[in-house]
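Only one protein chain is missing; all other protein chains are in place.
A and B are the chain letters, set down in written order, and residue numbers restart from 1 in every chain.
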Amino acid sequence: MSDTLRHAWIIARKDLLVEFRSRTAILSVAVFTVLVLLVFNFGRDPTAVAAVDLAPSILWVTFTFAAMLTLNRAFQLELENQALEGLLLAPVGRSSLYLGKLLANLIFVAVVEAVGLPLFALFFNVSLLPVLAPLAGIIALATVGFVAVGTLFSAMTARTRFAELLLPVLLLPFMIPPLIWAVLATAALLAGRPLSETGGGLRLLGAYDIVFVTLAFFLFPATVDE
Amino acid sequence: MKLLRAGRWITAVGFVLLAGVYLRALAFTPVERSQGLAQKIFYLHVPAAIWAETAMVLVGLASVFYLFLKDPRLDRFAEASAEVGTVFAAIVLTTGPIWGKPIWGTWWSWDARLTFTLFLFLLYAGYLLLRGAVADPGARRRYAAVLGICGMCLVPFIHFSVYLFRTLHPMPIVLKPSAPSLPGSMLATWLFSLSVFTLLYVAFVMQRYALGLLREPPAEGGGLHA
Partner (left out) sequence: MPDAVPQNAGFMVAAYITTAVILVAYAVTLYRRTLKP
């Protein structure tokens, strides 16, 4: 068990090192996030709706697309250098590979969200500091859901011809239920309403995470085995 | 081949019986007072919805068994059920708005059942697109099985999120679309329709399965699978 975790950390560390040395993918997604926020600002009629009403939606649509883009690159590196075969030959379990990739992807997406969140608060004049802790919790829960399924799917789509198109098509239906729960909880938070009002959305989000992390963990070997 | 011939015959029988359903529903079933003739759409819409969802569950189950047993027949069945399920989902998504317009006043109201079926349709589309994008047959079966299982596990979460979303955003409902219990004559028509849709599902799957067999290169595994 501890071997699995140790190997997972080694794999995650490799991804993180490679990425943070070149920084290209992370920077691109961060810039993309800012641009999406801009699109939302100019895409709405400023006289019609107050920013605070749209804020939860804007935040979560932005994060959904940013997560998607980040996940697109998840297995790109291995593919480019045919390193995946090497990884599979190494004395590292398949589950370590999944956990390592999951961890690395979570950190990547977290970095992008950490950039996007203050900018969102700035652009749309939303005061987040009073609710920062519970909001961070909601973001963490939803992100785990996105990334657990996304890591699994990117292993499959990476080797198909239209990977960048196929991953969103496969992944978005799985991102929508967490999105719904996250938006409901965020809206309640920002409006100062108690979280219990969201009708168990957070519990469902937690259940979703447990189910899909476990499922992806057990299904991952099928995506890399012969 | 025998499966194909049988499938074609059963399809023919199914269509004759469908004509019988049409006749019975249109001419020999009482008109529902509050909704008028449009209510009769129910006799086609609901059986189609039942099979659109059941077909997805069957894809999921076949996928689970495929990953354990590695039997290509299970994969062929999953492929067939997915395609036929898509057809039934299309029926739900077209008859639904046609029914909704006179009853609710709008073509689309994000009604929980229709939204759920739209999700199903998108899951089916993703499944079929993934199958089309993977060249290697072994990988295709494994990936499709992974996606099929994830799709089946997503279904309860879609229910919870879509229905939750719905109850917090009540739609103006002019008339309740389905009565809690059907009087005898209507129930008989509905059951008749459900059995014909069942027959058509089976017949279509038989033919589609046969098509899957025909498409495979003859050298695979030898012998007769049917």
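Please note the rule applied: a residue touches a chain if its C-beta (ideal position, glycine included) is under 8 Å from a C-beta of that chain, and two chains touch if they have at least 3 such contacts.
Just so it is clear, the model here is predicted, and its values are computed rather than measured.
*Asks:* Kindly name the visible chains that come into contact with the excluded chain.
*Replies:* Those shown chains that the absent chain touches are B.
*Asks:* Can you work out which residue in B:Val87, B:Val155 or B:Leu182 touches the chain that's missing from view?
*Replies:* B:Val87
*Asks:* Could you pull out which residues of chain B are in touch with the chain that's been left out?
*Replies:* Chain B touches the chain not shown through residues 4, 8, 11, 15, 18, 22, 26, 31, 33-38, 40-41, 44-45, 48, 87, 90-91, 94-95, 98-99, 101-102, 200, 204, 207-208, 210-211, 214.
Note that only the chains that are shown with their structure count from here on.
*Asks:* Help me check something: in the complex, which residues belonging to chain B touch chain A?
*Replies:* Interface residues on chain B, with respect to chain A: 67, 119, 122-123, 125-126, 129-130, 133-134, 138-139, 142-143, 145-147, 149-151, 153-154, 157-158, 160-162, 164-165, 167-168.
*Asks:* Please output the residues of chain A touching chain B within their complex, sorted ascending.
*Replies:* Touching chain B from chain A are residues 149, 152-153, 156-157, 159-162, 166, 169-170, 172-174, 176-177, 180-181, 184, 199-201, 204, 207-208, 211-212, 215-216, 219, 222-223, 225-226.
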